[in-house]
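Heads up, the thing below is written out as structure tokens.
Only a single protein chain was left out; the remaining protein chains are all shown in position.
Should a chain be cited, it is by its letter among A, B and C, assigned in written order, with residues numbered from 1 in that chain.
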Amino acid sequence: MTHSLHGRLDDVTGDAGYADHPKRKGFFTDTSVCIGCKACEVACKEWNQVPDDGFELTGMSYDNTQALGASTWRHVAFVEKPVHPTTADLGLPGMGPPGFGTHESGLPQAAPAGEDQATASGDGALRWLMSSDVCKHCTHAACLDVCPTGSLFRTEFGTVVVQPDICNGCGYCVPACPYGVIDLRKEDGRAFKCTLCYDRLKEGQTPACAQACPTESIQFGDVDELRQRADARLAELHDRGVDVARLYGRDPEDGVGGDGAFFLLLDEPEVYGLPPDPVVTTRDIGSIWKHVGAAAATLVGIGVVSFAGRRR
Amino acid sequence: MAEAHPVGFQWVMEAKRRGATIIHVDPRFTRTSAVADLHVPIRAGSDIAFLGGLVNHVLSNDLDFREYVVPYTNAAAIIDERFLDTEDLDGFFSGFDTERGHYDPESWQYDGTEAAPAAGQRDPAQDTGPHGSSPDGGDSKDLHESAASESHGSGGPPVEGKPPRDETLQHPRCVYQILKRHFARYTPEMVQEVCGIAPEQFRQVADALTHNSGRERTTAFCYAVGWTHHSVGSQMIRTASILQTLLGNIGRPGGGIMALRGHASIQGSTDIPTLFNILPGYLPMPHAAQHQDLDSYVEGDAGKTGFWGNMRAYAVSLLKSYWGDAATAGNDFCFDYLPRLTGDHSTYNTVKGQIEGRSKGYFLVGENPAVGSANGKMQRLGMANLDWLVVRDLQMIESATFWKDGPEIATGELVTEEIGTEVFFMPAASHVEKAGSFTQTQRMLQWRDKAVEPPGDARSELQFYYELGQRIREKLKDSTDEMDRPLLDLTWDYPTEGPLHEPDGHAVLREINGTGPDGRALSAYTQLEDDGSTSCGCWIYCGVYADEVNQARRRKPHWEQDYVASEWGWVWPANRRILYNRASAAPDGTPWSERKRYMWWDAEQHTWAGSDVVDFIADRPPDHVPDEGATGPDAIGGQDPFIMQTDGKAWLYAPLGVADGPLPTHYEPPESPIHNPLYRQQNNPSRRKLDHPANPINPSYSEVFPYVFTTYRLTEHHTAGAMSRTLPYLTELQPEPFCEVSRRLAEERGLTHGDWVTIVTARTAIEARVLVTDRMRSLRLGDRFVEHVGLPYHWGPNGLTTGDSPNDLVNVTMDPNVYIQDKVGTCDIRPGRRPRGPALTSYVEDYRRRAGVDTADPTNGRTEG
Amino acid sequence: MVPQADFESYYGQQIIKTPTWKTPDVPLYLFLGGMAGASAVLAEGAALTGNRTLERTTRLVAASGAGLGTVFLVHDLGRPMRFLNMLRVFKVTSPLSVGSFILAPFASLASAAAASQVTGRLPRLGRLAGVGAAVFGPPLVTYTAALLGNTAVPAWHEAHRELPFVFAGSGACAAGGMAMLLIPAAGNPPARQMAIAGAGVELVATELLKRRLGMLAEPYEQGRSGRLMKTATRITATAAVISTIGRRSRAVSAGCGAAYLVASAMTRFGVFEAGLASARDPKYTVVPQRERLAARRAGTAAGEAHDHASHEQTGLDQVTETAAT
Partner (left out) sequence: MGAKAFIELWPVLRQLRGADKLGRGSAVMSSRSEHLRPRTTTADRVVDSVCPFCAVGCGQKVFVKDEKVTQIEGNPASPISRGRLCPKGSASTQLVTSPTRETKVRYRRPHGTEWEDLDLDTAMDMIADRVIKTRREFWEWEDDEGRRTRRTLGIASLGGATLDNEENYLMKKLYTAMGAIQIENQARI
């Protein structure tokens, strides 16, 4: 039983009681080719008929979606990072004649093309990182584990899905998710998140986001094959000197047993709003129950102590 | 490209994955820049200097693809000795008429060719000077104003015969040497001075470009149509053409210049134009000064070399498709039914006419000029002065509601009760509610089937115009007035179908395709005759209904064919996917290289072979030399790949057909923060101006308007917004209008990220939230910086989210070839929201006063340098 | 160890979601459940010792606490009409599922016991029900700590060892306090003793919790949640001292009882709010995870000895949170 709560688990679908099942399906999101077009966000909403999530200009670069939630199942993050700070040396007003600030000392060296995934631009280089985030469909999914109704469940494709006909909106899945993916939709009361287009999978179709993605940043397929693809892509980028490339959620030994939807990132996970080392909370369920039991026993003890010497 | 055409960009990403180097040249750092190898920030409007610098780099280092350039281009052609360059005249070519503000191209001709032909040519504007047949000099002005250059959309303008050549390219008056001298001062240092691009970055681009061109490799240029939005827009694109031609990147796979156009059928609406200056297939609209009969209309082309030599057949076939049996040889095929131009009847001039009460009825068909056109105020003032306005759209757009919620209502410049315009809002059918074809940006026609009936009163334009025509004809049926003959004789009887009795689009497409004497659909424009036996609604589309099959409806999956995919849709002309593809083979007909093999001469079969349809005469061998005096297609030699040009060559130098000079020259935008570093002439001398009090121009290098602004699109929205900011899924992605500035500019003006700012030009002031971002680059030009204010232009007063429209800031100054406005201007930007009501008017008035702009004489503030 | 909060984030946005559980519904449920569960223990003790007054009162408290708690719990649901779905499955991985299978029998048994007590009918069955309620009572008190601990909320999850004890103590305080409030001093010595013992357990457990959590203890010490926790601790401690001394006065006894109740409720609100605060700040998610990663990398480099030791220490926890210790 322990192995099905954390650590490596090769047949997560079988573990969920499916004797004869298709291969586990998932996403590999290669952010190095993401152009931030947000087609995934819209295609997802159109297919799944997810309501809009408010009209707010956030000032977070071109990200006005902000985060995954009950009404946002794909979220494209935009991170602007100057590789060479250009602000200070741009001859700000009051620093002598225009253009003669500290800039005179010479132009910063533009990063060589390709290196560090930074684009040389004018007198500096800029990274504008874009990444389409989605539910990770964890091997060990906390949302699923803690769901008291069985609404959240592991499908025959190894994905994690909310059954809207079951969910009673208890909200337990919300704080359980180490990625902050799932949420309750206020006006509806129930929890919602990416289903990996469960209905489409039933007919062998590609999920809406992956089908729309113009640059194949979002790749859909069998998880084992996607992992190989991700490894190959990582090696390719490393060969090209893009040392910042790393895989996220690909490792079956990680805190959630690897993600069904994993990523190739070009910076630290937290830069994109992802936890650097997520762990499924139910990894500790044994310890938790142990302590709960001990505490309950303590309470019994307190009871006994309270009545000590008062026997009728 | 990633920004405005993400799906098209998949091919760029695929190329990148295969090792291609992606270079992005843009004032701002966009989604394209993010995945490019190199982003080159450039001052808006300075593209010719940059591209000219590259041309200079190629020429001064002998990096051109000489084996391609000599046989396939006019590099060897020798030019008239009277020609003087901008280098000689400090920013002018020879032949400039200062009074009228345009060129007489006579001195630009090939050496020894006749002076421009007398009259009737397809290209009246360019090659008719005061020496032409016009009764007086006044004619040439309005001839110049009829945007005739655009009729070269399917081929070059006609020149007389073939020029003398110096194959060694050494003759001082040969095009190659002229080009070299013309661009000699476009050095990397000058590029920095003009564009703000550092020499080392310039060299990176130059090296990447030249190393990636030649026999084994090709380079492609892609532009979104922001390139056309300049008073030198046509010449910007020409500079790219010159560069690509010098490098041998035209007519070859992986080469070319790709215009990424912004509307589903904007290419189609140029081919089968809803444009004032042309008829279907780029036939010019007749001009009153020259084209009073068919003979004079086609005279300029008839008998010429190349495919335009058959222009009479194209014109007669069109007249037959318009007026059918009524069009006979005896009545000049009803040529007289065609209305004539007398000058500039383009949209901005029309709007001026509306303001001045000369034009009273207006149809807006899927177009929202109150937001989408430059100088929105002029658009609204025009619409407020109509008798009637018909607006056809999916959603309630600003151009239909200006009378109650336009910005001028708020300022008091317009009063609802005083606006006499009668407005009909007619709901339109969407793309799934009608069957029809779009022509996409690579000239491909793709047919859409109808999915559902349109809701309520919504109707297709096909049905609207068909029924409108029927009603008008019915109401006029008893008229004996000659003016009504063209309407009454019109072939206007299409089969209808479905519960709404819609006209059958297939039947219309078949009419466009054309039919022969037997009534059967034609299969190629080479079948068209000038005797009235054939009819064809658009000669370049002939073949789209070949074999009575709607070829545009072909949908053979790409995995069932090779990469040319010639069985998907139909591409004009003749289903040809790459134009000029004869140039994909060397002069002797063999591929330039195995890697770049595309079309080649198969001597055994005595035909051109390859996956595409050859853009040539299929059985004409590479060694063919035409007979002396041959005309039309017969005059095309075996090594003349550019068959729509009368001389069969790509034009590095345009002896004809470009209004503002045979070679591109850098001029500053009409509003600029700097003096033109290259010439004393500040602006394009032949740019089209629109003098009107509502169109005042900021003085250049004014301290009152120190910043450059440029408008653009965002991935999440579509043009004037009617199809995007009405949809929650798109609106939530970019929910509010905003502008973008660099940190340096924000510091200079005290702007705080996320706060409101006001942007001011002499036209008006608008407000938006500001994003302070490193993506906006401060550009260093010599010893100064130039800052840009970036403005996505999708918003207006209607929709799910609303805001001021950036196009209200844009002035109307136009390219002299195609009359497209210059989107670049100067502005001021200040923290805080703009004044409301009448206070806005006085706020802007104060700016104008300080900058010395006189609205009574809007040209006053203009700097000519 | 309080690590330096130098970390990267996505525009300062939180990583995990803030729990959607409503205030006061859920903290009140935690409080009421705790009070009810411990009251059932008290009731059974009273029954065994023949303290009729105490038995009657605590049975009523247990029943009404469970009933009211259930109302709050159902009210917190997004789809209250579907509350029965809680019993659709039984999942050991879900404290809420397990809790439902505790709460449901507890509430039924406690109600039955109380009903029997009040009406005097079916006394044997009522007594049997009372025994049952006493069996389900302690887990009802402490499972709610698992409910919070088994989440990704840093201040809850990392406190999963101590929280059950905090809740056990707090529940005992509440049950004892309630009985002290309702019953004359003469009848309530067991209640008073339960409250005092509970206070001791709660205070010790809370202190251990804060010490072990390091940076993650901040939400228990700072801000609104910190103020709640501090006040709760002070009141509990004071009430414990006073009730130990002033055991004869009805007024003092009742006052102390009320104080225990207030403090117990404040503890639940404090713990609840601390969790929300730790969810809202990405620091509490990123920094400990970063340290964990760093330690793991260092551990990998330094060999497996350290890992081994950790295993011994944490038993079922196969990978230990070395960073947090």
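Here, a contact is a pair of C-beta atoms (placed from the backbone, for glycine too) under 8 Å apart; a residue touches a chain by one contact, two chains touch by 3 or more.
Since the model is a prediction, treat every value here as computed from it, not as a measurement.
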Visible chains in contact with the missing one: A, B, C
Among B:S46, B:Q177 or B:T439, the residue in touch with the chain that has been omitted: B:T439
Which residue of B:V12, B:I48, B:L730 or B:V789 touches the chain not shown here: B:L730
Hidden partner chain, touching residue among B:N74, B:T245 or B:T715: B:T715
Candidate in contact with the missing chain, chosen from B:P280, B:G657, B:P670 or B:P797: B:P280
Sole contact to the chain not displayed, among A:H6, A:R24, A:R154 or A:R250: A:R154
Which of B:E87, B:E461, B:E736 or B:D755 contacts the chain that the document leaves out: B:E461
Interface residues of chain C (partner: the chain not displayed): 87-93, 97
Chain A, residues in touch with the chain not shown (by the definition above): 1, 4, 13, 15-19, 37-39, 41-43, 46-47, 144-145, 150-151, 153-156, 161, 163-166, 197-200, 202-203, 205, 208, 211-214
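Going forward, only the chains that are shown with their structure count from here on.
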Contact-richer chain pair (by C-beta pairs counted) among A-C and A-B: A-C
Interchain centroid distance [CA atoms averaged], chain B/chain C, Å: 72
Geometric centre distance via CA averages, chain C-chain A, whole Å: 31
Chain centre separation (chain A, chain B; CA means) in Å: 44
Residue ranges of chain A touching chain B (in the complex, touch as defined): 33, 35-39, 41-42, 45-46, 51-57, 59, 61-62, 64-65, 80, 82, 86-87, 90-93, 97-100, 103, 107, 110, 113-114, 119-124, 126-130, 214-216
Residues of chain B defined as touching chain A within the complex: 2, 6-7, 9-10, 13, 17, 21, 24, 29, 31-41, 196-198, 200-201, 204, 714-716, 728-736, 738, 742-744, 747-748, 753-754, 769, 771, 773-775, 777-780, 783-785, 800-801
Chain A residues touching chain C - in the complex, by the definition given at the top: 2, 5-7, 58, 60, 66-67, 69, 77, 79, 142, 145-151, 166-172, 174-184, 188-191, 255, 268, 270-279, 281-300, 302-308, 310-312
